[in-house]
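Notes follow the structure.
One chain of protein is taken out of this complex; the other chains stay put.
Note that the chains are named A, B and C in the order they appear, and that numbering of residues resets to 1 at the start of each chain.
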């Protein structure tokens, strides 16, 4: 087994991987950009090395510098997390040339599946259903126009170089085509250093369902069940659960079988995710395969009692999977809410600033995978994911009530977060009933706003009192010219009556 | 089911109960003493009322005031937690007279089992083995001397009015008898308002094993398995695990059967714990029954996937238990470390002060039941328990490695805690091997100190550098007379090179 | 002390008695207040026994108050402000429609207009890049671009004035 693992990532996923490495008795090495010096992954790792300034291309995507650190610190394995260089086969190859082990699938599988169009071709060959669309990258606007006409609007534009909603756009008519393609290409280039894009039919009311697969180097391939990921904004997931309230046992089995078939067809090893779209008639289509750990992997861990990162490391060390297909018997229900630095009631506008307070939720059935700490500045440089809150319960109702309880406990001051938005979604009838698709969030937008306004009216007095207190305080400061604003005396309780 | 529950407690157990109430959709009411105004249980509850000053007897034990609050806020049930009034049947009776439901066993069972000597008598009658000792409270020092001679030294002095190590003392010879009895009586009086004490034979190398039982009002009585609680200091538990590495299936069954028998014999309902001493030949003796939730109940919850507080509330509402004996199939292994405000390497001296920083451990298999927050002052008024860290794993090794990882992550600044002590115990060979009794901690004391010293020598340089930095900084402040010490600029990073 | 508080145009006159931690609302309401600071900008408020978590953030002309996660915008007028208003002396400080402010913080990755350009409603003005997403800023009005306060590559803060458009 390995002695020292370098984690080529930041934020919650770097912390997540470090935790498992430590439990396996391995030394951990973090890399960081200058503004990340006091980020949790740096504080938790045994060793930490700076790889450049804030801009990702100069630090977390700086292959040369990262390779230098791998050799300098003598790491014998590298975990890439998700995003950044996790689906970059040049990096995977270069890592292996240093003598370190790449904790991920073989580069050939990354190449095939990472190229979203090559993947579509391969899956078509296996006889599995694929969402209608192009199998070659768009060469020109005219080419796009023709293909779009053939498939029929609305269409989706997607990046060939990677997933996660980056470079993804929906187009309803030919008028928008040119503009939107420009934006998508530019976004894709920044995210994956690859501006190839392709078209796909935009299905009506589909569910986004994915199957977690795992393969070792001894011929074992196992499905760990599905995740329901239909609650999305900006084509990015925000709430996931397992099992899916929409999927029945028959469909579950079919999806798993198809996923296993696809996994085997590309000589896979390690953790992978096969994403499907499932329409309201329960027809399903292969969407893409992610050849890395998925953001939402914890819900699969919760119902199966398995540590997927540990399994990744074992497989990379050429060990056998620690479970067989027969031993995978999910128990209970798990839900994940992604905590983003954004204002869900203001068009998901990103929010930056210094986190002045965090009160984490805890207790039975609550798991926190966090990537931030108090005092940390949230900058515009990186993905707005602050962390993930996961709850487990004996059944869906318990997990859901627990999630609502935990979100209510979870206080973050200094920036806007997706916590209040998630709370409103979870308390909405369509989520409570488990009756939702990828279109639901758009459909209930106005109802959510109304619910927020009603909720706010109830707490009107508390807000007015808080404002008067702040006003009175700031006036006092100005009048007395004491220089220091009392608000900085954070450890001292200041009751209203002190301000007479 | 209830609409509003008042929690007559503070700290981590009040927070624990509030969490479940919220998940059940119930309103929660906290009570608090003046210094507890910003404690987590006050912040998390829907309503909160002050019941008096810091001293427990004037606040958390102030029955009249608490009854007033119950009526004022219209609570329809009261959860007493553990400690304080949880085993006080006068309070339980008074609560019920207000019309609120008492979330706990019938007062008759509290009376019998809460009186440790009456309990011994009852259990003897059922034919179950009991630790040799007195069945009547000590009436005089002479009475004590005679009885002690009969049983044979060493003997244990214990409080009749309650458990938890309060008022408990070991006596090795008649010389110490008078002094120690005085101390024990005084401590027992403060803890339970009852200074009756009794004697018990002090067994050699015993294990402290307890069985969690649950009974409803419909004749169902279920055993939820054992907890191994032999790691104790000052006769108080500090690390617990389930299953016990010492107990085999045969003994487990015998203990469960005896526990169920005892529970039935006292017409019990709700959560209860039967404590046993098990000697090295696996002979077992009834020690006492705790007629309330136990501090270490979370490890039972983790392996069974059951919320014991939820079950308490259901039973109090006269519902049936949500599980049968056959459905109790524990899965995996769980460990709990109690995080006390005390210096484990300085004779467990209590530590007070303001908590200036907390970094909680998180991630897969980690549960935190906390009762404190950053900025809070830890005072001399209350029990030093800050919270409990619980880990779960598929097997003992995983749970143990996870606990060590989580403890290492767990940073609390401003006070001393039991975290470093727990870390040293868990890494010691006897715990790693699962080979320990209630005497182990004393036996390995010197080895632990040695391990700490070796560990510290390795980090010598970091300590020297930190000290020079602090020295340089404090010198600068004095020389430049800038008035404000830079240490208060807590959100601003200050690198060494700024101090040139 | 007396204050007027305004939320969404709804004005309420509030009178505080600090010594008793009492709030009287004219003409009939009375509440017990216990407000304690927890952190840099967070507070615990127990209002007639109900426990709330508040954060307070001062904005120009108003306060952003978060009560149990949800943010309220509150304007406050003290006795002097109320007096001035009675004499009709309140100044109008609201910004005009042609001021384009950054709705989010970000990097100006592309700028599509120059001073003097004619723009239509909905016309693309610039792209603000933040947290790996590109955000298009469109013109809310038709008019002529007057002043541009930023250039491509600039980092802008939330609320910063980006350009003026005259209609």
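Some observations on this one:
Throughout what follows, contacts are C-beta pairs under 8 Å (C-beta built on N, C-alpha and C of every residue); 3 or more make two chains touch, one makes a residue touch a chain.
Values in this document were obtained by computation on a predicted structure and should not be read as measured data.
The chain not shown here is in contact, across the full complex, with A, B.
Of the candidate positions B:108, B:282 or B:469, contact with the hidden chain is made by B:469.
For the chain missing from the display, the contacting residue among B:1, B:141, B:349 or B:443 is B:349, taking the whole complex into account. Touching the missing chain, out of B:98, B:173 or B:186, is residue B:186.
Listed by residue number, the positions of chain B touching the unshown chain are 166, 179, 183, 186-187, 190-191, 234, 341, 346-347, 349-352, 356-357, 380-384, 408, 411, 413-414, 416, 419-420, 423, 452, 455-456, 459-472, 474-475, 487-490, 492-497, 499-500. Listed here are the chain A residues that touch the chain not shown: 30, 37-38, 42-49, 73, 373-375, 491.
We take it that only the chains that are shown with their structure count from here on.
Of all chain pairs in this entry, the one linked by the most C-beta contacts is A-C.
Taking each chain's centre as the mean of its CA atoms, B is the chain most distant from chain C. Look at where the CA atoms of chain B average out and do the same for chain C: the two points lie 48 Å apart.
Per-chain Cα centroids separate chain A from chain C by 31 Å. Within chain B, contacts with two or more other chains are made by residues 37-38, 43-44, 373-375, 491. Contact of a single residue of chain C with at least two other chains is seen at positions 34, 36, 38-40, 53.
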